[in-house]
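For reference, the structure I am asking about is given below.
Of the protein chains in this complex, all but one are displayed in their positions.
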Amino acid sequence: MTALAFDEAGFTYPGAAAPALAQCTFAAEAGAITWLTGPLGAGTSTALLLAAGLAPRHTGGHRSGAVRTLGVDPAEPGAPAILGGRVALVLSSPAAQLSGIAETVAQEVAFAPANLGWPRERIHSAVDRAMEALGIAHLAARDPSTLSGGEMQRVVLAAMLVLRPALWLLDEPTSALDSAGRALLHDILRSEAARGAAVVVASEDADGLYAVADRLVVLSGGCAVLDGAPQDLLRGDAVWDAGVGSTTIGTLARVAGVDAPRPLTVDEGVARWTR
Amino acid sequence: MNARLLALLPAAIAINLVIGGLVNALGLPLYLDSIGTILAAVLAGPAVGMLAGGIGQVLFGLINGYQWIPFGLVQLLIAALAGLAASRAGFRLPSSSLAWGLLTGLLAGALSSVLSYVLFKGVTATGTTAVVTLLRQVGWSLPVAVTASSLLLDLVDKSAAFLLVGALVRALPLRMMGRFPRAARAVGR
Amino acid sequence: MDTVTPLVLESVHFDYGGDAVLSEVSLRVEPGEGVALLGPNGAGKTTLTRLAMALRHPRSGRVVTGGRDTGGRRPEDLADVAGYLFQHPSAQLFERTVRAEIAFGPGRLGWTSGEVERAVATVLLELGLESLAAHHPYDLPEPTRRLVALGAALVSSPLLLLLDEPTAGLDRAARARVAQVVRARRAAGTAVLAVTHDLGFAVEALDRAVVLERGRVRLDAPLLDVVGRDPAFPAPPLLELSRRLGFAAVRPAIESLAPLLTSRAKFGTLEA
Partner (left out) sequence: MTLAPGALAARAHPFTPLVVTAAIAVAALAVPGPGPALALYALTLVLVVTTGTGQAALRALVPLAPLWFFLFLLHGVLGEGGRVTVEGISLSRDGLALATTQAARLGAIATASLAMYAGFSPSRFVDAVAEREWSFSVAYLVVATLLALPRFRARAAVILEAQRSRGLRLRGSPLSRIRALGPITFPLLLGALAEVDERGFALETRCAAGSARRTALAPPLDTTADRLVRWLAAGAGMAAVAWRVVG
């Protein structure tokens, strides 16, 4: 099932000379992790905002083409009521995503369910489960604003996981996380996809995502130029032509003059270079 | 209320309450405790500015004592004037910002002197009151002393606040300018 | 001038009014040295750099930055010998262009406008920001904005660079750029002390590890003896690869490994 579909979608921010996204066509399926990447300013963040309906509703500006999120046009006036609680959005700086009114981590995680008017008992059990899943149950009584960046990002993830969303939109979610936090995030995304949610993650962390994502969509100059299995794409030359690049070892291999298909991991590199 | 205002307003109010401590480091006779109000009015309209100024005053009262609540009226007046200035491109130049700042300082000073005299018998914030005491000592009558000192300090403070907001908004990054269409009008673009 | 030690700490104790944050910390950083300050959250790493910038003063012991005892000195008294990169660029960005933002520091130090202009041009070139010099820092993507803040710390050519998580939130290109700039500055004699969790960056740009734990120096050793050897500091991919291939003495950076791999491939072909 297609959870998110862009059809020739474009977007121009107010006052901007050039569009941030132009005639962009791609789709994200339920039950899969779609990895969105591109050179700086390629429009991956804008694509996520369009999918959530936040552009143009919050940002102003002009959208063209069609976007369908969970079957509705997210820019429709009635969309927030339909999509509320079904779409999760995770951004890179955790501090700016806290509710601002929670005195404890448990209250923070309960913020969205309470806003949606869930019954109290349901909120409490869902909050406990979400904190458990992110390994932050021991922080339940802490003031979220005093946590470290990594802990805070886990709280933000729990605050979305609690909703059991049908669509995850994540924008560079790992930049505040250490390697253990990254591994945990990837586990969560895998299990969310297994549950049937669609996961769209915009990231330039090739080392982390090449083995996690089911699909790689590369944006360049505001439109989708590549779409395929990450393992295949990252070994080849097309990602380089699109201005993206590969994993660390894949990058080393290219600089060292190795022809495609190139190694992507340390193990593959050792195998390639110890012949 | 939309999520954008829920995000903007606490920041504007917190700026009102916190900036005094920052400016204090320079030892200038400035409070700038209406700068968040002015900014909110310029970016999102006078009603939003009034909300920032009003709620800010309530919280200031909660922390410092509710005797100061009546001065919320002054914040509302400042928001209205900043909104008016913004709609007339009043922040286009330093000179125009200064002119609106002086006008606001004049009216705000007049209103606070009335509040200060009627409700507080002339004794309010330490700086203002020190000036009042000084003027009383050289023989001015209380109402005149209160009015003169309020006007003096408010003229300086509001001019500085308007000049600063004008400088900030004229130099606003394009991205933020695009998000706040009123800001572009405030600086005549 | 060349005899000045950029940073000396002598049995430094410090607390914020509660438990000790730093105890009995002694450290010397020589010109051109690159020190990675490692350790868990709350170990006192950032506090140590703050003491070096005279943002705080030790309870006991001595901190000497650029040959000046920080006792009785304020950060502005050290601005010409030390540059400090704060964790969040929003702490300092205020000018309307990248160029003006970077020029602010030297302007405070009484440099002539010609000197300022030259120093700014050098930094813009070094960081690859020339084409963005006229942009508003807040119009740039977050990683680029962080480079601007780094430029502001570099511009006065300090003897000592204090960097608090210099690669946090950076994309790969910006990260590589920072590593390259740090190496270049070190080669020119600048000492670098960086608080970092990014071991890939650390092994590319620095070569000494100081590990803090609960306010004490647990370990002070060559970086490559720590990363990948101590379980708390797992080897980043390039280091692991170069070790498994037997390139123990090579800096684990793409530009130093790639030529070796190229020649090995050729050698392999010849042999076959």
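Letters A, B and C name the chains as they come in the text, with residue numbers starting at 1 for each one.
Quick note on the criterion: contacts are C-beta pairs under 8 Å (C-beta built on N, C-alpha and C of every residue); 3 or more make two chains touch, one makes a residue touch a chain.
Small disclaimer: the values here were computed from a predicted structure and weren't measured.
Trainee: Which shown chains does the hidden chain touch?
Mentor: The chain that is not shown is in contact with A, B, C.
Trainee: Identify the residue among A:36, A:54, A:67 or A:217 that touches the chain left out of the display.
Mentor: A:54
Trainee: For chain C, which residues touch the unseen chain?
Mentor: Interface residues of chain C facing the absent chain: 50, 53, 55, 74-76, 78-80, 82-84, 86, 88, 90-94, 104-106, 108-109, 138, 152, 156.
Trainee: Which parts of chain A face the unshown chain closely enough to count as touching?
Mentor: 49, 52, 54, 58-59, 80-81, 84-85, 87-89, 91, 93, 96-104, 107, 110-120, 123, 145, 156, 159-160
Trainee: In the complete complex, the non-displayed chain touches which residues of chain B?
Mentor: 1-4, 6-15, 17-19, 21-23, 25-28, 30, 32, 35, 39, 43, 51, 55-56, 58-59, 61-67, 69, 119-124, 126, 129-130, 132-133, 136-137, 142, 160, 164, 167-168, 172-173, 176, 179
Keep this in mind: only the chains that are shown with their structure count from here on.
Trainee: Which of line, ring, star, complete and other names the graph you get from chains that touch?
Mentor: Shape of the chain contacts: complete, all pairs touching.
Trainee: Could you tell me which pair, B-C or A-B, is linked by more C-beta pairs in contact?
Mentor: Higher contact count goes to A-B.
Trainee: Roughly how far is chain A from chain C, centre to centre by C-alpha average, rounded to an integer in Å?
Mentor: Once rounded, the distance between the two centres reads 30 Å.
Trainee: If you average the Cα atoms of chain B and of chain C to get two centres, how far apart are those centres in Å?
Mentor: 42
Trainee: Could you list the positions in chain B whose residues touch two or more of the other chains?
Mentor: Within chain B, residues 174-175 contact more than one other chain.
Trainee: Touching two or more other chains, which residues of chain A qualify?
Mentor: Not one residue in chain A touches at least two other chains.
Trainee: Quick check on the complex: what are the chain C residues that touch chain B?
Mentor: Residue list for chain C touching chain B: 95-96, 136-139.
Trainee: Which part of chain B faces chain C closely enough to touch in the complex?
Mentor: Residues of chain B touching chain C: 171-176.
Trainee: Can you list the chain B residues touching chain A in their complex?
Mentor: For this pair, the touching residues of chain B are 3-4, 10, 174-175, 177-179, 181, 184.
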